[in-house]
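The other protein chains are all here in position, but one chain of the complex has been omitted.
Each chain gets a letter, A and B, in the order it is written, and its residues are counted from 1.
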Amino acid sequence: MWDELQFALILTVSGLSIGLMYALIALGFVLVYKATDAINFAQGEFVMLAGFVAAIALAGKLGVLGAVAAAVLVMVLFSFALERVVLRPLLGRPIVAVIMATIGLGAMLRGLPPITVGGETRAVTLPIGDTPIEFGPISLPPVQVLGVVVTLLFLAIFTWFFLKSRMGVAMRAVADNQQVAMAMGINVERYFALAWAMAGTVSALGGVIWGSMLGVDVQLSLVGLKVFPVVILGGLDSIVGAVIGGLIVGVVESLAAGYLDPYVGGGTKDFAPYVLMILMLMFKPYGMFGTHRIERV
Amino acid sequence: MLHRESGVFKTSYAADMALYPLPIARATIAAIVLLFAVVLPLVFDEYYLAIINLVLIAVVGALGLNILVGYTGQISVGHAAFMSVGAYTAANLAVKLGLPFWITLPAGGLMAALIGAIVGIPSLRIKGLYLAIATLAGQLIIEWIINHTPAISGGAQASIEVPRPELFGHQMRTQGQLYFFLLFFAALATLASLNIVRSRIGRAFVAIRDQDIAAEIIGINIYRYKLLSFAISSFYAGVCGVLYTYYLGIANYEQFQIGVSIDYLAMIIIGGLGSILGSILGAIFVTMLPIVLRLLMEPVLSMFYNSGEMSAVISSFRLVLFGGLIIFFLVIEPEGLNRLWRNIRNYFRVWPFSY
Partner (left out) sequence: MASKRQWLGVTGLASVLALVAGAAMAQEKELVFGLQCDRTGATQTVGVFLCPGYHDYINLLNSKGGIEGYKIKVLEIDNEYKVPPAMEAHERFKKEGAVLEGLYGTPQTAALNKKLEEDKMLGTSPGFGTAAATDGKRYPYTFPIAASYWSQGAAAVSFAKKQLGGSLKDKKIAYLFYDNPAGKEPLGVLEDLAKSEGFELRTFAVPAPGVEMSAQVLDITGRYRPDFVITHLFGRAPSVSIKELKGKGYPLSKVVAFVWGSSEADIKAAGGFGVAEGYHTIQFAGVGTDFQVIKDINAMYQAQGKPVPKEQEISVLYNRGVMVAAIHAEAARNAIKAKGGAKPTSEDVKNGLESVKGFTLGGMVPPMEVTPEDHEGGGWVQVWTVKGGQLAKDGEWFQAYRDVIKKHLAATN
C-alpha cells in the first residue's frame, strides 16, 4: 500500500518536473504568438539549434556561462533574421501559410547540422553532476531540478514584465491592436524584435537544459512536438497557461505511462495528452487561459 | 491550355460548361493521353517507370489533401494516417478474405472516409491552428491503434504482405504493368476531382473556405459540407494508401507517419492551394526532388567526396532545399507552381497581342 502510494507520488513529482521543462519550450512559443501572432512550428528545431551552439561552445572550452551566453546570442540574432526575412512578408496571410513556413524552416534547420558540423550526438555536460538529489522518497536528477528553477524564474520574470513594466505593457498593446499601438507612438517593429529576442533567450536555455538531458543531435528537435498539447491546453497566448498546461501534460504522461501502459502494451503516454487536449478543445476552444477570438464576418 | 479561343462559339449550356470546351483542346488532351498511355511505357525503362509510379501514387494523395486544405480551408496534418487506414483495410481484406483489388480498393477508401469524417468532427467547433493540432492528434491516435491492435496490424511486425493485383488472371508485377494500373487510378482521381470542384459541392467548399459564417447564413449546411470534405479527402488518402500497398506488395504502418503528412502538405503548397493542376505539379515536384537533386549533384560532388559522404551531403542538402523551397514559394509565389503555369499560359493565350 505504502509502496503504491510512493510510486504514485514519485510519478507525479517526476511528471511535474518534466512538465515544467515542457513549459520552458512552450514559453518560447507563447511569447512569439502573444506579441506577434506568428505560430512557430519549428520551436523544437530552435531548441536543437541552441543545443548545438552550446555543445560546440562547450567543446571549444568556453565554459558553461560562455556556452549559455553564446547560445542566447545566436538564438537572438537568428530570431531577428527570421522575423525580417520570413515572417514580415507573410503578415496577413492565411494561417496555413505561416504554419508551413515554419515547418519549412524546421526542415532546413534539421538538414543543416549534418552538412556543416556533423550529425553525431554531442553531450552538454553541466557542472552539476549526475547523482540524483533526494527529497525524501523522491530523487530527481540535478539537471531536472535546474530546469524547474529556470522555468519558475522565467515565469516570475515574464509575469512581472507583462504586468508591471512599461515595455511589457507596450508589448501587450501591440498584440492587442497593432494599428492603435502605432497611433499611440509605440514602435511596433522594435517590440516584435524584442518579443522574438525573448523567445530566443528562452529557447537557448531550453536547448542547454534539454541538450544536457538528452544529448544534442538532430533528433533533439522532436521535443518540439510536445509543445502543442501544452499550449493548446493552456491557451496559445497565455504565459501562465503555458506553465499550467505543461504541468498537466507532464503529470498526465507520467501517470499514463505508469498505470495505463502495462495494460495496453505501451505508448499511451504519447497520445494521452492529445486526447485530453481534444476534450478540452470541445469545451473551451481557446484553451484554459487563452483569449477568445471574435470573428467578424 | 494554350489554345486560342477566338472563333469558337458555344450554342448550348452543356457546351459552355463542358470540361474542355474547345475542340482543339480536346485533341490536345487526347494526344497527352496517348503519350502517357502508349509512348511513355515504351520509351522509359524500369527504373524511370518506378519513379513515375511513385509520382502517380502521390498525385492521388495530393488531390485529396488539396480538396480539404485548398478548397475547403481546413488544415489537416493527419493525411498519412488515413492512408494507413486504407492500406491496412485493403491488406486485411485481401489476405484474410482473398478479395480482388477492385473490391479492396473502394473498401479501403470507404473505411478511410469513415475514419476521416470522425477525425473531422472537431472541425465543426475549432479552426485554424487548433484544428491542425487536433488532426495531428488524430494521426498519432490512429497510428497507435494500428500499431497495438494485432487484428488490424497483422502481428508484432505490423506489416501484411499483399499479393500483387490480378487482372483477368495476369498478375501485375513489373514496373510497366503496375504503371498502367496506377495510371488508371490517377487519371480517375483527377477526373473525379475536376468534376467535384466544378459542382455544387465544390462551390460549397470554396464558400466555407472564404467565409464560413457568411456561408452558413446564406443557407449552406457547413457541418455537413465540412464532414463531407474530410470524408472525400480521406477517401482519396485511403485509395492512395491501397495503391501504395499494392505497388510495394506490403502494408507497413511505418510508411505512413507524420513526415509523410508534412510531405503532402508541402506538395499542395508548392503546387498551389486550391487547384487540381497544382496538386499534380506539386506531387511531381516533391516526389522527384530528391532524385533529380541526386542526379544533378552526384557528378559534381564525386570530385570532392567519396560515395558515402556524398550521399549524406545530398540528403541533408535535400532537407535544406526542401524547407527553403517551401519558404520560397510561400513568400515569393504564394499560389505555387500553378500560378507560374497560369502566368505562362495567359501570356501565350493572347500572344502576340498581349495588349
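As a convention for this text, a contact is a pair of C-beta atoms (placed from the backbone, for glycine too) under 8 Å apart; a residue touches a chain by one contact, two chains touch by 3 or more.
Remember, predicted model here, so these are calculated numbers, not experimental data.
Contact with the undisplayed chain is limited, among A:A173, A:L214 or A:V275, to A:L214. Residue in contact with the omitted chain (choice from B:L183, B:I314 or B:L330): B:I314. Those residues of subunit B that touch the chain absent from the view are 45-47, 50-51, 54, 147, 156-159, 161, 173, 175, 248-250, 252, 254-255, 259, 287, 290-291, 294-296, 298-300, 302, 306-308, 310-312, 314-316, 319. By the touch rule set out above, subunit A reaches the unshown chain at residues 3, 6-7, 10-11, 14-15, 18, 111, 114, 118-121, 123, 125, 130, 132, 139, 141, 213-215, 217-219, 222-223, 253-258, 261-262, 265-267, 269-270.
Quick note on the criterion: only the chains that are shown with their structure count from here on.
By the touch rule above, subunit A contacts subunit B in their complex via residues 39, 86, 89-90, 93-97, 99-101, 103-115, 119, 228-229, 232, 236, 264-268, 270-271, 274-275, 277-278, 281-282, 285-286, 295, 297. Interface residues of subunit B facing subunit A in the complex, by the touch rule stated above, are 69, 73, 75, 122, 125-126, 128-130, 132-134, 136-137, 140-141, 144, 147-148, 211, 213-214, 217, 262, 265-266, 269, 273, 312-313, 315-327, 330-331, 334.
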